[in-house]
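Missing here is one protein chain; the remaining ones are kept as they sit in the complex.
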Amino acid sequence: MLMTTLAMESETIAGAGRIEEATQEAVPAPLQSKLSIKSVDFFYDKFQALYDVSLEIPKGQVTALIGPSGCGKSTLLRCLNRMNDLVPEARLEGEILFNGKDLYAPEIDVVDVRRQIGMVFQKPNPFPKSIYENIAYAPRIHGVVRSRSEMDGLIEACLKRVGLWDEVSDRLDQPGTSLSGGQQQRLCIARTIAVEPEVLLMDEPCSALDPIATARVEDLIAELKEDFTVVIVTHNMQQATRVSDRTAFFLLGKIIEFGDTSNLFSNPENQETEDYISGRFG
Amino acid sequence: MTLTESIEYLFTGLAVFGSGAFALGFHRAQKISDQGIRLNSRASHYGAYALLWFALPFIALASGAVLLHLQQIFTFPLGLALLLAFAAGLLGWFHAMRKISAGLRARAAVERVIAWALLAAASISVLTTIGIVGSIFFESVRFFHIVPLWDFITGTEWAPETAFIQSQGEARAGEGFAEPKFGAVPIFAGTFMITGIAMLVAVPIGVMSAVYMSEYAPRKVRAFAKPLLEILAGIPTVVYGFFAAVTMAPLVVKAAEFMGLGASFENALTPGIVMGIMIIPFISSLSDDVISAVPNSLREGALALGSTRAETIKKVVLPAALPGIVSAVLLGVSRAVGETMIVVMAAGLRPNLTWNPLEAMTTVTVRMVSSLVGDQAFDSPETLSAFALGLGLFVVTLVMNVIAAMVVRRFRQRYEL
Partner (left out) sequence: MNPEQEQRYQKRLKARRRADRRFRVFGILAIVIAILFLVVFFIDIIGKGHMAFVQANVEVDLHYNKKSSINYRLAVDKEYQKIVSRSVLRVIPKRMKDNPGLRGTSETAWVLATADVDQYLKGKVSRLQDREKEVVDRLRKEGRIKLKFNSGFFTRGDSKLPEAAGIWSALVGSLYVLLITLTCSVPVGVMTAIYLEEFAVDNWITRLIEVNINNLAAIPSILFGLLGLSIIIGVFGAPRSSALVGGVTLGLMMLPVIIISSRAALRAVPDSIREGATGVGASRWQVVQHHVLPLALPGIMTGTILSLAQAMGETAPLLIVGLMAYIPDSPNSVLEGATVLPAQIFTWFSDSQRAFAERTAAGILVLLVVLLTLNAGAIWLRRLTERRW
């Protein structure tokens, strides 16, 4: 399939770099940074939502952002594909580099940013169109698909990728809203990966789903990280331990701790992190 | 005693005796309470109880008598009717006074009457509809006795000028006057032509300004532009009519001449354009509401996939809001079809079956006004034709409104608004 070949291509390039570095130093390969957030302050008018946040999001991994509600984790996520541009009087200081380029530089086209950094929302939000049209939407507006058969193939690939093909292949013309909540969320993921973004942002993607649907989406996230860099906001710490490689803990707009997920949960350096993950507040 | 006088007596009597009945009922209850007996309700409830027992029989008899008198079904001396009404009221009041006791549930009784009164008030709107439908329908039936329904619906010629001669009866029959003709096709055609022009103006401008207001406009622009559009909605139609006839029509004629076309001063284009402008705020505010009701998650979903603002609106927001916009447009059409003053002042009087919007043509409402404002006898075919046209107008607008309501209900269900 088109997509998988592409994904393999990029992997080999990245892989090559990694091997090269690995031979130079005998330590585990330093992870290539997909997004680097450099001392970002973020304001909603007068209210400051983020204080001096710096974070490296490594390529090909799942990074979880956790913290109590209102700690700024969703705000940070929405800064990463400039969804916060939609909020009037919102302002960002500092810089966010995507593949080494400043996301907020004036010459950057925000449409381009959002194609490369896709987003999945808390509540499944399929368009009130058919399942087919939901996925066809983005490739069509971006003009990356030329023929109907190419589109059919792409849609099949995307639905297979999210494990929805067997469930809906016979009713692609049904409205996307007719699916169950979990299916809708997977449809939204399929819709997002149809234009092959490099990064997938997920804003509490399972909070509106039942446990079974949640498990399926979590499995899917684990599979997706082969091709995409995933950043996931979650309020569920078990979920963070299950799906993520690295975790950042936020409190009141500041990063308290950032590290390997297993380390952070088993052996937190910071007292506040420990209090939070052991359920003393939050 | 004239009717007006006796109605004056009725009202004064009601006020004077009514307050007396209230005061006495109140007093009796107070006396019981002064004896240290606990009343079931407040003393004022007993007053109201006594008042109602006076007023209801009084009003029932009085209004019955007035109605009978007006209809001349049964006329009797008005003084007698007045006396009877007072007697009935007093009888009721006596009954109430006798029943007043500590155990009487006066409040419950009074509130029951209030609840019924509220229901009665609510039914007045239903009676209004029945009145409209009934009056149009029965007069139309009389009209269709004279002019066959089929001729009315399919006839392409409307020439009622000689109708008054016909209504003179046989006396002048056979004098060789032309038959009056009541073919409604050109009238409805003119109506739909002008409505169509109005919608061509109102729909793009209305919908686009709603899109701009709800999707793009900064708060300040919105706060400034929205009230201005509302002013447009508040201008009376007679004023639009004046503007159309005095300012717009010469402009249109000149513009047509400039392009080498001939235009009548009463062309259909002028009232169409002005009516369209009148309907802009109507469509834009309804569309604004439905566009704002489209959940933000859809916008975010589309933007997060890399859509531009315009693509988000055109491909996601507007399709989602489409039912609401369609119903706004349908309501706009129903307004345009029923609009009267603009066309009375700026459109023609003569029915004209043509596709050329620069020619004069007439509309349903114009014909209705011109046949009812003249000095025709009430039962001449021309007067009655206004009711038949009114029936057509009613049917068209009702269908539009019902479809609009159905479409918008589906929209509401989809987003659980």
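Letters are used for the chains, namely A and B, taken in the order the chains are written, and counting of residues starts over at 1 for each.
Keep in mind that, in the parts below, a contact is a pair of C-beta atoms (placed from the backbone, for glycine too) under 8 Å apart; a residue touches a chain by one contact, two chains touch by 3 or more.
Fair warning: this is a prediction, and the values are worked out from it, not measured in the lab.
Against the chain not shown here, chain B presents residues 4, 70-71, 107-108, 111, 114-115, 117-119, 121-126, 128-129, 131-132, 134-136, 138-139, 204-209, 211-213, 215-217, 225, 228-229, 231-232, 234-239, 241-243, 245-247, 277, 280-281, 284, 308-311, 313-314, 331, 334-335, 337-341, 344-345, 365, 368-369, 372-373, 378, 386-387, 390, 393-394, 397-398, 400-402, 405. Residue-level contact of chain A with the missing chain is found at 2, 6, 109, 111-112, 115, 141-144, 146, 195-196.
Quick note on the criterion: only the chains that are shown with their structure count from here on.
Separation between the centroids of chain A and chain B, computed from CA atoms only, is 56 Å.
Chain contact summary for the complex, chain B toward chain A: residues 218-219, 295, 297-308, 311, 315-316, 319-320, 414. Only residues 81, 83, 86, 88, 111-116, 118-119, 121, 123, 125-129, 137-138, 141-142, 177, 188, 191-192, 195, 201 of chain A touch chain B when the two sit together in their complex.
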